[in-house]
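All protein chains of the complex are present and in place, except for one that has been dropped.
Labels for the chains are A and B, by order of writing; each one numbers its residues from 1.
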Amino acid sequence: MAKTSLVVGFVALTVACSGGHESRATPPAARVTTSAAAPAGALGTAARAASLAPDSGSAQWIIPAKNYASTRYSGLGQITAANVSRLGLAWTFSTGVSRGHEAAPLVVGSTMYVVTPFPNILYALDLSKPGAPLKWEYQPNPSTASQGVACCDVVNRGAVYYDGKIIYNTLDANTVAVDARTGKQVWRTRVGDINRGESVTMAPLVVKGKVLVGNSGGEFGIRGWLTALDAGTGKLAWRAYTTGPDTDVLIGPRFKPFYPLDQGKDLGVSSWPGDAWQYGGGGVWGWISYDPELNLIYYGTSNPGPWNPDVRPGDNKWTAGVFARDPDTGEAVWAYQWNPHDVYDHDGINELLLLDLPINGATRKVLVAPERNGYVYVLDRATGEVLSADPFGYITTSRGVDLKSGRPIMVPEKAPRTGQVVREICPAAPGVKDWQPSSWSPRTGLLYIPHQNLCQDEEGTEANYIAGTPYVAAIVKMYAGPGGYRGEMTAWDPVARKIVWNVHERFPVWSGTVVTEGDVVFYGTMDGWFKALDARSGKELWRFKTGSGIIGQPVTYLGPDGKQYVAVLAGVGGWAGAVVAGGLDTRDSSAALGFVNAMKDLPAATTKGGTLYVFALP
Amino acid sequence: MSAVLQAVLQFPGAHSALKPAGPQARIAEGLWNSMYATAIVVFLLVMAALLWAAFRRRRAEEPAPDPARERRMRRVVAAAVGITTIVLFTFLVSDISAGRAVTATPGKDAIQIIVTGHQWWWEVQYRDSVPQRWVTTANEIHVPVGRQVAVELRSTDVIHSFWPPNLTGKRDLIPGNENSLWFQADSAGVYRAECAEYCGHEHAKMALLVVAQSPDSFARWLTQQRDTAHTPADSLTSRGQEVFLSSACAMCHSIAGTPAGSRVGPDLTHLAGRATIAAGTLPNTRGNLAGWIVDPQRIKPGARMPPNQLDPADLRALLAYLETLR
Partner (left out) sequence: MSSPSRSGCRRRRELLAAVLLAAALSACQREDRRFRTWPPAASAIPAVRQSELQPGPTTRDLTVRNEYGDNAWAVSEGKRLYNQFNCSGCHFQGGGGIGPPLMDSQWIYGSQPENIFATIVEGRPNGMPSFRGKLGNDQVWKLVAYVRSMSGLLAKDVASGRNDDMQVRSQEQSTEKARPVQSAVPPASQRP
């Protein structure tokens, strides 16, 4: 593998840029850049991203996580802390869809690709022309009934570019590959069944010619899986279930979990009562990372179902945990549960940043995970050993993580149960942090975590699994945690294991983040402010009011004109914004799984509507 | 009346606090017997005194008050009060000690079960350190002879009360609270338990059988209960399964090994192995089951099971399938 430095790659692409734009539309997989790209003298530490592949340089943005290490760090430095205050609107684009826009726009060559929430329209915009006119649009026409099995708004978290194709998932559990040039469908594969409660909202990832797709539906009694499809044909290569016998979970001789409690035969069956593992959740609706050196993919699994834990005694393996697998065969190499027997809907699907960090004097290959249960985990990504787990929010449900057993030390009085109301459960079901991805800068060594500060009251109710209907069995009522603010933007130092700075927001920060070489962090708020902060101090440098609340993932790219642009989708919704996107009634505190109670003032702060905003320096 | 008698006679199951089959019931029975015996003696003495007073020959004229006699009388009354106090106090002590013995903490090796009261049936779960080995059944508790059974009592709707008179006293099942008791069966047999707290229309038809069997046959039973339902072997039973899964049945009942996982009604994974249906209302026969499925409101008005209009062929297939659930 060529060890091209990021800077060289950047220059090369800028040169290519001035050549034919179309030539760049067949890019990056080949141009893999393994990078030791931390600019010299960043922090004087050895901290760096594990691998930036398939990063094709800073000009483009071809997967939502930016690179396989999921750092969402852009090497573009035109926009800096010094000049960001002059940032202005370049152009906008209306998606025509009014539900929650969680996707990251992609930039490949001189084309931008935007996926909308249901009905999952794919737009291609021509960046080489003024105002970026529409090149084509592709309508996958997903089943309208699939909206009935989407727990938390009908969102989509984005597409990926691979080998001339834009590949993404539709709500009705189909994966589609579309010719990036023409917008014609290349293949379409049905991966799940809405009548079993399955939907797909995640952005796929392509690793070594395999499209990795997982299902959503932890609130619908699904049986979670991650599936690999052949990127060329869409044919199924392997499927690894989250629950069930080892043969289904693809646990074989290579499986070496670090902790004794994760070792044993068929734990995906024995840690469940009866056949509850058949509809026990454990979906894979979040993020996947890949380490080309170890040849391992990493991804988290969702909550066990139903929320009411009384009906599923046991560790409920392998829900609310993380898997390391061989992408070629799907074989599991190690697994670890953030929350064995999760009782709070604390899914483990958040982004997993693959970094090489100096820990106790040695550089370790780690996986950094800011989790829903309130801890930033640092794991040895070769073995699955927990090196540290430190709280980054207010927690009443556990008293830390026991590094010896790897298990969180739970507070039994806070565990929900049938017929009893348990109060002040902190963090609430969406956790201290939900799906909204953080970013990491090699220049500052900091992790920029968008998250929330919520607590809840909960009562367990009777759980009835009826295929295709919700399987939750809990009445929940969320509210702001201590301090009264509901959102936070936290800069976390994973080496020193502490908060460096922190900004409070009125509403949960449900958008993604991006951090750039110019030391600027971008994120959006649910009341529609798109903000730029100084990556080192957290000082707000710039803000812009968009038409609707922002829950999308900002990206930054180099336009065909050689200028750096920042793009983000506005369009409030998602679980947090369902009160607006779905027009819910705030008189019912339990609406939208209890989130409405914490968001009663959102309808007064924003209205719905999807629009892409693109910014540039004048 | 004859129908009621018939219903009572049809059922197996002893149902009497005076025929104790376990240590706690025996303590209660001992307490009862001692009180009963004492009460008989006291009754006879009182009656004798009353008769003596009634038939004592009346003197012509009242003699002048004799201080010595008055003192004697006072002593008799004081003695009677003293004896009464001692008797009552003895009752109190024996009652408290019986209560303590009955509610003592069960041993560590006791079988752990959870009984959940529903309107109007009982859900029974056997705990195990391995979750996969948990067992769920309904309206029937199987226990090995000579071993303690610790019961956790829960309710999902209203207050019920669990009362197997041959084995132990009653204890309430309270929504939102956990209550517990334990019992032990010393001899094999079938004991009938009831809901002993009025809980709605069908309170009277909310019974449960405690089947005490030898440790070996209990272990066999428990192992068998852990099985999931077998895939239907022939076309009739597979049609029956299809009927079950595609009709209203699957909205309320669960059968492990199929996609039916609702817990509104009893778990039917091993229905055919149970002695009764509708919480001890009818013996589990094909005819009764058919009648129950088609028109449960005739048998148990107000029960939560809705009437089901099924094509006769489908009903036959469904019954054939349900009979395979052993």
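Rule of thumb we're sticking to: a contact is a pair of C-beta atoms (placed from the backbone, for glycine too) under 8 Å apart; a residue touches a chain by one contact, two chains touch by 3 or more.
Values in this document were obtained by computation on a predicted structure and should not be read as measured data.
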- Note on the structure: Of the candidates A:A59, A:L76, A:A150 or A:A598, the residue in contact with the absent chain is A:A150
- Query: Which of B:K19, B:R220, B:R298 or B:R326 touches the chain that is not shown?
  - Reply: B:R298
- Among A:P470, A:P494, A:G518 or A:G609, choose the residue that contacts the chain missing from this document, as touch is defined above. A:P470
- Which of A:N83, A:S590 or A:T607 touches the missing chain? It is A:S590
- State which residues belonging to chain A touch the missing partner chain. 144-151, 219, 421, 457-459, 461-462, 464, 466, 468-472, 475, 477, 578, 582-594, 596-597
- Query: Can you name the residues of chain B that touch the chain not displayed here?
  - Reply: 175, 201, 246-248, 250-252, 264, 295, 297-298, 301-302, 306-309
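In this text, only the chains that are shown with their structure count from here on.
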- Message: Quick check: how many Å separate the C-alpha centres of chain A and chain B?
- Response: 53
- Provide the residue numbers of chain B that touch chain A in the complex, in ascending order. 127, 130-132, 134, 136, 154-156, 175-177, 228, 250-252, 254, 256-257, 259, 261-264, 269
- Item | Of all residues in chain A, those that touch chain B in their complex | 196, 221, 269-276, 278-279, 311-315, 418-420, 462-467
